[in-house]
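Let me begin by presenting the structure, written as structure tokens, before commenting on it.
Every protein chain but one is kept in place in this view of the complex.
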Amino acid sequence: MRKIYLDHSATTPVDEEVAEIIRIYYTEKYGNPSSIHSFGREAKKALEEARLRVASLIGAKPEEIIFTSGGTEADNLAILGVAGAGQSKGGHLIISAIEHHAVLETAEYLAKMGYELTILPVNAEGIVELDSVGKALRPDTILVSVMHANNEVGAIQPIEEIGRIVREHGAVFHVDAVQTVGKIPVDVEKLGVDLLTMSAHKIYGPKGVGALYIRKGVRISSLLHGGSQEKKRRSGTENTPGIIGFGKACQLAAQRMTEEAEKLKKLRDMLLNGIVERIDCVKINGPLGDLRLPNNVNVSINFVEGESLLLSLDMLGIAASSGSACTSGSLDPSHVLLAMGLSHEVAHGSLRFSLGRQNTVEDIDHVLEHLPEIVERLRAMSPLYHQAAKKK
Amino acid sequence: MRKIYLDHSATTPVDEEVAEIIRIYYTEKYGNPSSIHSFGREAKKALEEARLRVASLIGAKPEEIIFTSGGTEADNLAILGVAGAGQSKGGHLIISAIEHHAVLETAEYLAKMGYELTILPVNAEGIVELDSVGKALRPDTILVSVMHANNEVGAIQPIEEIGRIVREHGAVFHVDAVQTVGKIPVDVEKLGVDLLTMSAHKIYGPKGVGALYIRKGVRISSLLHGGSQEKKRRSGTENTPGIIGFGKACQLAAQRMTEEAEKLKKLRDMLLNGIVERIDCVKINGPLGDLRLPNNVNVSINFVEGESLLLSLDMLGIAASSGSACTSGSLDPSHVLLAMGLSHEVAHGSLRFSLGRQNTVEDIDHVLEHLPEIVERLRAMSPLYHQAAKKK
Amino acid sequence: MYSEKVMDHFTNPRNVGEIADADGVGEMGNPQCGDIMRIYVDIEGDIIKDIKFKTFGCGAAVATSSIVTEMVKGKTITEALEVSNKTVAEALGGLPPLKMHCSNLAADALHAAIKDYFAKNIKE
Partner (left out) sequence: MYSEKVMDHFTNPRNVGEIADADGVGEMGNPQCGDIMRIYVDIEGDIIKDIKFKTFGCGAAVATSSIVTEMVKGKTITEALEVSNKTVAEALGGLPPLKMHCSNLAADALHAAIKDYFAKNIKE
């Protein structure tokens, strides 16, 4: 069966070039970068080249990059690290309502430990409104964390403007840029951020590798104690092959970004428009145009449930994701969709297609050909649809 | 130049079979195991198979294994996790003096936070003495952490006996088995441990992957917050390719262990005896025979400094490591050698060769052929040697 | 994730639909939590002559609804009342742990339908 992968925001295939370089550092150039012999020095050198490549993609200096085991660890390190570096055990944190769980739950953990937490609302398009930031800031605010673009609905946030407000106040500004790095331009200077999270496996790099950008001068305490790797800020034998793969993936992303974004935007809009044209009672979630990630499509298909949609698509070889509770392991549907004001019922019927490098017009046509029949079949089975039809 | 890698305790090359399986899960079966579509389910299935393989190697149940980003994270998770799960912010911890930095510095971090810490001494062979454990235990002792075998001098600890004492007391017993898993039999039931640390890259698996065994019923708080991976005990998108590679590496280790250990012991003793025969004023560090890791050789070569030895060996293509301060990034030489009673001066001149799967008799011969001339050259340059010769 | 049996019932659900003027109708769940099952029964004597369902929900919700109709169609009311969420899950070859308590409501919906039938009959 033909398989169409449309879940690139969950994870991406590793680029063949990246995979090959990783293989070499696994089996041939396998030294521990802390070792002083030639194997170690070879690994160390490649590690530092990778750091440069990662830094370049976001306009940072290499010494401002710390490698981690992924976006989740980088988010945890940013938030727990700022809290841990503070003088007092307490203070005020601000995050947005649509943060990834890695930020949300870490902030909630600190709230349980005695920190105060303000959660910024978003508008119906999933965008943080600037005046809410100014209002939320307090003299004891130590950290503001707002993601660059949301992973579910693709809403790009006004980071530069928020950065300006936060900088004036003096709090540390953290941005989870897992979904934007490599997809749209990210420049830490322009954005005015202090800490920025990246993850390799969202940009055709390996899983289990990420990075935290830490602006020179920003103090954070470390999460992992032990060896003195990463200038004592992140202990543990470096995952050199993974990091080198991440570096390569960043390099490739830099080269391909503009062209790829153009292509993806066309496919994205084809799919968005196609769904709306072919299926009734559909709502597009998130903004349109340039405020939307080039690769994100998110719709709520009323009267049907997300997991059923996914399973049906999967049987046709189409891989997507949903904000349905059934796919999140919790009882509530996506906190992002709820924050945008969707009802539980509508949120349960949401569907995300996230496009990637390999996708083609044929892929989109295939989805558009089959999605309507799937929806029709599920709606025919749905007690809600019948009621709605009757009401009309 | 012929290269001889004798630093397998620092890291190992990834087995070709392991590397190939990792490549497949990077580029073809790249789904996120949390996704419900076929890509995700395929990854999830392989992930659980890997868990079974890892568990089997140490006699655990698969649900008792949590995957981490390496041995360092597993050590941190064990120690911070037990502390975090405790009711009170405080209590007493016991570790041995020869623990890896990942245990040592984490315990020291807790000591700074208000916990009390007892550090168990070791004897001249680097072995923890049983009566010291009983004496150190207190009513408020929450955790005892003793490594299975030391990474520098290869001393295998009486874990089973210590386990019995700790179990009677009721404290949680953590064992860092990074250097023993896959090299000598490790069985969590027989050893009577509650928590056990493993690392993939020491057994021909990938860097950046490890595991913590958590006996059913033992409560630990988590380090990373976020997604609900690993039953909420370790958040972050799973490094499926790495974990699957780790599983494969465990399977291969289980198959090869006995035969390999026999071979390595022979090479080890050849090298140990050869050094002692060919060079004067040499001290073997750590125990001999079955109390020593099959692949560990550690000697102090008086009147010369470790880094100089390493550099000289490296110029001949031989990769080894040293307990010299110069190679540790700190001013003091190995805390392990100092704990065994070596003087700073002698500790600085220590050399570790850690053997591995690929090593041959020819490799050992090569080292034995060249090491004496290196030592001679450095001693001729050393002000200490001259003095010592004069004293004689 | 799901057993083959679940996937079979999800893909080819048996007895989907409504019964106009059914003898009994039962509903369980609510759209908030993402699952609603509605079961329609026609009863003759103490035999379930016809049964149909409509479900909004995940794969497990659809499959449990489908199999429960198959399990009780033509059976007595007593037999139908013996069917529990647990036996439904077993008949499907098991359900993922998470689904056991959130989407496994079909037996409850069936019982509600039978209760509805009794309630109507007692009124008449």
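To keep things simple, chains are lettered A, B and C as they appear, and every chain counts its residues starting from 1.
Going forward, contacts are C-beta pairs under 8 Å (C-beta built on N, C-alpha and C of every residue); 3 or more make two chains touch, one makes a residue touch a chain.
Bear in mind that the values here come from a model prediction, so they are computed numbers and not experimental data.
Touch with the chain that is not drawn comes from one residue among A:A19, A:I36 or A:L371, which is A:I36.
When the whole complex is considered, the residue among B:S96, B:T118, B:S199 or B:S308 that touches the unshown chain is B:S308.
Here the missing chain is touched by one residue of B:K135, B:K232 or B:H344, and it is B:H344. Although one chain is hidden here, its contacts on chain B can still be listed: residues 303-308, 311, 315, 324-326, 329, 331, 333, 343-345, 348, 380-386.
In the analysis below, only the chains that are shown with their structure count from here on.
Of all chains, the one whose mean C-alpha position sits at the greatest distance from that of chain B is C. The distance from the centre of chain B to the centre of chain C, each centre being the mean of the chain's C-alpha atoms, comes to 56 Å.
Counting only residues that touch two or more partner chains, chain B has 36.
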